[in-house]
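Only one protein chain is missing; all other protein chains are in place.
Note that the chains are named A and B in the order they appear, and that numbering of residues resets to 1 at the start of each chain.
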Amino acid sequence: MTEAKSNFLIQCLRGASQVFFMRNALTGALFFLAIAYASHVSGSWASLIGAAVGVVVATLTARLLDCDETSVSSGLFGFNGILVGAALPDFIAASPQLWVYVVIGAAASTVITAAFSATLTSNWKIPGSTGPFVLTGWLMVASAYSFGGLNVIGDTPKLASDYVQGLVSIPSPIELAEIVFRSIGQVYLLDSAISGAILLLGIFIASIPAGIAAVAGSLAAAITSIAMGAPPALVGQGLYGFSPVLTAMAVGVIFLKPSPKAAAYALLATVTTVFVQGALDVILAPSGIPSFTAPYVLTMYMFIAPKKLIAPHPHKTVPGHLVDARRSKMLAPRLRDG
Amino acid sequence: MTEAKSNFLIQCLRGASQVFFMRNALTGALFFLAIAYASHVSGSWASLIGAAVGVVVATLTARLLDCDETSVSSGLFGFNGILVGAALPDFIAASPQLWVYVVIGAAASTVITAAFSATLTSNWKIPGSTGPFVLTGWLMVASAYSFGGLNVIGDTPKLASDYVQGLVSIPSPIELAEIVFRSIGQVYLLDSAISGAILLLGIFIASIPAGIAAVAGSLAAAITSIAMGAPPALVGQGLYGFSPVLTAMAVGVIFLKPSPKAAAYALLATVTTVFVQGALDVILAPSGIPSFTAPYVLTMYMFIAPKKLIAPHPHKTVPGHLVDARRSKMLAPRLRDG
Partner (left out) sequence: MTEAKSNFLIQCLRGASQVFFMRNALTGALFFLAIAYASHVSGSWASLIGAAVGVVVATLTARLLDCDETSVSSGLFGFNGILVGAALPDFIAASPQLWVYVVIGAAASTVITAAFSATLTSNWKIPGSTGPFVLTGWLMVASAYSFGGLNVIGDTPKLASDYVQGLVSIPSPIELAEIVFRSIGQVYLLDSAISGAILLLGIFIASIPAGIAAVAGSLAAAITSIAMGAPPALVGQGLYGFSPVLTAMAVGVIFLKPSPKAAAYALLATVTTVFVQGALDVILAPSGIPSFTAPYVLTMYMFIAPKKLIAPHPHKTVPGHLVDARRSKMLAPRLRDG
């Protein structure tokens, strides 16, 4: 009994660490410390409680559904749940309905994780990653506008034309370092450079190359977003950097074998993520939902999907189509190649 | 000739019954009666005519395209067409162009049904269900805003911030029963408790467990939406219940073998559908299109997709990637597990 309980605790802590692709309970414990620090600073503990509830419910749901044991034990069914639990109290005011919401959202995130595995991963070897969190989070924040028991906090929906574009300002080295740490913190929706530093420590404990990729990705994102003239307030909060951090880690060291070529490829992916961040902020604005880690998820899917030896379909007839006129005596058009 | 004609009529009636997953011409005939009753009450017969045209055109198109005969005969190529035909006159004012629109929409729904089968079903055993109707309906209602010959009726597009959140009020048992029946009626876009009761009778004639699931799903949705504070006017019309009804039937008795575990799983899916309903209403509001059965479709896809033995991709290198540096002498990062 005690063994099973401690096992379960370790699975939950590993789930916390898997947000940054790690499988390490100590790292997960440090991640909880980082959330606690940010809660202490802000004075609001709902995110910390939400994170704990989220990872517990998600992991428990996976056990009840007899999901793949190794995956459950590695925390692979917990990291989307912890993000759902940490994110919802950030966007919805505390109420009894919020906590019902967190529990159901975390349980649903486990089902959606299994659904992504059975589709994206099963056929295409694309990792679902935090895609299930993004989908669950979008649906639940949008849904909250419809319910009297749930009050959405923060920005109201708007059109892209309402955007205030930023003046470019070059930050000092200290400001830049703060942006780098804040960007890492925002992966857990934490608006604190110190929390970001604790998270980074946790990553380094589990994997030095992963820690280096996190810093490099955060820096590349900061430079790109400043050079393109992103809104300074958002850049300063690390809101242009948290998705690129994940892209740099995922493409640079986790899902591809590190090499100079993979590093160049990861850099292109990281810079692209900054643009996708800008795009999704605009596209989602009218719906009043945040982009969460969708810029990372979308970019990573696109950059991890390509496999060797698979060519685009040539501009020739597709095989076995429903409308396949076998009896037709007309010939296919001959293209004159040149 | 007479045989073929009557066969075709039976195929169309079965198509009507497949909206609720049944394959029963008598049930289909009762469903047409339910639509006729609602038309009689509202005084507008366009939806009834649209439904008849929709199922005939969709089934005929499937025959002309030599689609799988057993499926055509079971009505599986007709139920998206009947929904397209029943829905479009609800959102677009009658005009000659509307009827061109219904015919082309119903024909396209057959092609899209075949497309969903060749992708979702072929690879992942996810049933397309009313997904083709949702996609066709969205495109055609949105498109109507662009054309002078088609006038969109009803609500104008708006932002989520314009939402009026509801005051929670607990309905009397009779009001609750009305909501349960109306929710079933809204699957066919019918705003009538009596039409809902006729539909339910049709379901029970074909399958008692399916009828029980429909009532249970409708009740669970009503309770959830009231507890969360959904807009009372919408709840009262059954607009928070029709998608959950389909989810409860699909997940609880049609696509999974009934068991206590499947029932609990279906309950989670049903409650989730209520939240997805709230979400899609908000997300689609700026585009001025209704959510149709999308909350059911999206939730059902997610809950039916997970298969045994399929694990999430671990956070390790994906096989056979385009950027696979075989010649690289660098080692993959070693994660320190713990």
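What we mean here is this: contacts are C-beta pairs under 8 Å (C-beta built on N, C-alpha and C of every residue); 3 or more make two chains touch, one makes a residue touch a chain.
Remember, predicted model here, so these are calculated numbers, not experimental data.
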Touching residue (missing chain; options A:15, A:75, A:89 or A:278): A:278
Sole residue of B:38, B:210, B:226 or B:282 that reaches the chain not shown, by the stated touch rule: B:210
Residue numbers in chain B that touch the chain omitted from display: 18, 21-27, 65-68, 70-71, 74, 76-77, 97, 100-101, 104, 107-108, 111-119, 121-123, 125-128, 138-150, 156-158, 205-210, 253-262, 265, 286-289, 304, 306-309, 322-323
Touching residues (missing chain, whole complex) on chain A: 65-67, 114, 123-124, 126, 159-161, 163, 165-168, 227-231, 265, 268-269, 271-272, 275-283, 285-286, 301-303, 305-325, 328, 330-338
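Rule of thumb we're sticking to: only the chains that are shown with their structure count from here on.
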Distance between the centres, which are taken as Cα means, of chain B and chain A, whole angstrom: 29
